[in-house]
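To start, I am sharing the structure in question, which I have written as structure tokens.
Note that one protein chain is taken out, while the other chains of the complex remain in position.
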Amino acid sequence: MANPRGELPAWVDIGLIPLLNLFIALLFAGLVVLIIGENPLEAMWIMLKGAVGSLKGWGYLLYYATNFVFTGLAVAVAFHAGLFNIGGEGQAYIAGLGAAIVGLGLEVLPWPVVIPLAILAAMLFGAFWAWIPGYLQARRGSHIVITTIMFNFIAGSLMIYLIKDYFRPLGKMAVESREITGAYILSFREIAMQFFDLRLPSTPLNLTVFLAALAAWAVWYLLWRTELGYEIRAVGANPAAAIYAGIKTDRIIMITMAISGGLAGLMAVNEVLGVQHRLLLEFVGGSGFVGIAVALMGRSHPIGIVLSAMLFGLLYQGGTELSFAKPLISRDMIVVIQGLVILFMGALEYAFRPALARIFVRVED
Amino acid sequence: MTPAIELIGIDKRFGAVHANKDVTLSIGQGSIHGIIGENGAGKSTLMSILFGFYSADKGEIKIKGQPVRIKSSSDAISHGIGMVHQHFMLVDPFTVLENIVLGVEGGNLIGPALEKARQELTRLARDYELEVDPDAIVGELPVGLQQRVEILKALFKGAETLILDEPTGVLTPDEADHLFRILGQLRDQGKTVILITHKLREIMAITDHVSVMRRGAMVATRETKHTSVEELAELMVGRHVLLHVEKAKARPGQVVLEVKNLTWKDHKGTVRVDNVSFNVRAGEIVGIAGVSGNGQSEILELISGISKPASGQIIFEGKDIGVLGDPRHVREEGLAHVPEDRQHRGLIASFDASESVILGWHYDEALGKGFRLDREAVVKRCKAEMQEFDVRPADPLLMSGKFSGGNQQKIILAREIGRDPDLLIVGQPTRGVDIGAIEFIHKRLIALRDQGKAVLLVSVELDEIRSLSDRILVMFAGRIMGERDSSADERELGLLMAGVSKDAA
Partner (left out) sequence: MDLSLLPEILASTIRLSVPLVLACLAGLWSEKSGIVDIGLEGKMLAAAFAAAASAAYFQSAWLGLLIAIFVSLGFSLVHGYAAINQRGNQVVSGVAINMLAAGLAVVLGNTWFKEGGRTPALPVDARFMPIELPGAAALANVPLLGDFAKIISGHSILTYLTILLVPLTAWALARTRFGLRLRAVGENPQAVDTAGISVALLRYQAVIIAGILCGIAGAFISTSLSASFVRDMTAGRGFMALAALIFANWRAWPALYACLLFGFLQAGGNYMQGAHIGSFEVPVQFIIMAPYVLTVVLLAGFIGKSIPPRASGIPYTKDR
């Protein structure tokens, strides 16, 4: 999905429009809150307080953001090549397999060896799950949107089978693996306790957050400072020019999808190795889809993605707090906001351009 | 007798382009009227206005003496005007009958409409020799028959006037002859036919009258039997003031590019490049002249590796590059390519200039070791090239799409020439470019040639070809009609461009 940055100045395109779309999304959400019978402004305040008003809130916010950065980057990289990867959900799920296999299988080895290998395995598994639809699109013309959706469902069923029959220890009721001690990524709370004798509130925030920051930088570097990244962006922006330039579009499509899947796979590292410390069902929990919203809002740029991921982290944490404070407003309100953001940022993106163009563009004669 | 169609004072602009300049045209009933002109002459625009696709800025249209307003194609259809477009408006999976009936089903159930169409088709086949299997799937028909379906569509909707836009471009000679017979029948039965074409032979063969357009204006109308191919060619091409470029005589050296029996077919199987052979030497500019659509664009794409030949060889510095079919390889061998459509292929509009300047050369080690892309080096390279080629504004960070046409072209030229290629192939180098830039670009091309490089130039602007080329090849219908040197006059070239060859039988 190439971004036709038309005549509008850059700051409008990257800054104003996403904020405008967010504003409209929140407006509609506020309307729903009103229909429910609650005060939207009060709801907003509770959300903000719950997310950024306490250390615990921040902990959760950043934990969510970690996941969303990974899935957002995944969608964004694919977007740059003109591909819509809806399969992040399934790719992250399958990646969990890689993390668990290495984490459990190599647990006799010391953790400085196992953890990097587990991360690599997660990325490889995720990359593979995305590469197949990429291959089918490039070589057989199968529409990548449909195949990635199908692969989400296939992953869902496959994982149930694998976890139930191969990872679940005998006698255990819960459908999950045993604890993965070989690749245990410490949470901030644990680090604070063990090394600084500090008490931090209990949140899932763990060291993977640094991996997220690294990933964001790495994606930026890849896209704008390497030949491969140039080719990826060229294919997405103008396939005819890419062919003219001698870029092999088939190869780029497959490589891009693999990278995309690998990034989504990092989400499994956070969840499986950093939070749950086990392989369990449905651990992705919708992050793949949030990634779509994050990528759209962040205009497929790592900086935008980090900011959007944090914003959605705010919404998720705030939403949880809100649902406790106001039981009438279900936590699913966040899903509604997400849907609205995607609708306005993705499908109705051009709706405001004419109006904005009138304000911001000086017509050159 | 009142003319069937009158276009009076039609004026139309598209932004800066003045497509139709106060055009007046009168077309008699029951005749075949040809409209001839080069690319950009304005003929398609004029007919699109008649058929309701565009509205004229000024002027009026009269049908059988009555002024009418045509705001859409349904208006045009209701006034008995039918159009057979260059690119067919057919639904491939439908049968012939279904295509014909689309839009005029006359009721909620299509059964009766199909029956009626079937009967009508039989009648039309009888009257005009328009035989076609009504139940055939249109997508499976050969192009000639598809065109027949388009004609039938128009007639079924009650067209009294039929406009055909470059109808023979996709036809074999036999199919073209058959088409002319059909048009003759239509005329004999009282229909009016307007034929848009750049092919002089066709005009002489079947039209009763011919009007010549040039650069948006209506230049002349003649009765076909009272004019000649030479006169028409001259009117079509005009007496141009040569943009005289100072150039020394060429000193051609070795053969750099040899094209042998090159043939290429499009996805529909139509032969677009027909057994073409020519060569280009170091130190000379070879220009390929011709109206667009006659195979020149395809030749550039074949040489640059974007498409693969069906048969024949392309030998560049001794290597058969036709086999490789890979633009990158071809570049590495020392070929540079300025594409015809800069927006489509030559630049990436949403990238900034510095990134467009490396398009096709982004893997150069000087721009970053290994897999890296050194931004600083890229911007520096861009700035240097911008200065050398006087690109304005000389801002590497400005979005490529924002530069004017001339500056975009200069960026592309800077990029390709900056590679010090052995062969530069360039298409439409000054399309949409302002005068100052045109001069600059022409000078650079000559300079390249004087350095001992080879240049293959494709252009629909005859002036450009004549002022720059040392040797001129004229292409028509996928073939090279003839080769002339730079002293050839425009009339002769015009004839060749319009398909008239004294050499050929």
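Chains: A and B, in written order; residue numbering restarts at 1 for each.
As a convention for this text, a residue touches a chain if its C-beta (ideal position, glycine included) is under 8 Å from a C-beta of that chain, and two chains touch if they have at least 3 such contacts.
In this text the structure is predicted, and so the values were computed from the model without any measurement.
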{"item": "Touch criterion as defined above, residue of A:27, A:146 or A:198 at the omitted chain", "value": "A:146"}
{"item": "Where the missing chain touches subunit B, by residue", "value": "48, 53-54, 72-74, 77, 83, 85, 89-94, 98-99, 101-105, 107-111, 113"}
{"item": "Residues belonging to subunit A that touch the chain removed from view", "value": "1, 32, 35-37, 84, 86, 136, 140-143, 145-147, 149-151, 153-154, 157-158, 160-161, 165, 289, 292, 296, 328-330, 332-340, 342-343, 346-351"}
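Criterion: only the chains that are shown with their structure count from here on.
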{"item": "Distance between chain centroids, defined by C-alpha means - subunit A, subunit B (Å)", "value": "47"}
{"item": "Residues on subunit A engaged by subunit B in the complex (per definition of touch)", "value": "2-5, 224-231, 233-234, 237-238, 240-241, 243-247"}
{"item": "In the complex with subunit A, residue positions of subunit B that touch it", "value": "304-306, 326-331, 337, 339, 344-351, 355, 358-360, 362-363, 368, 371-375, 399"}
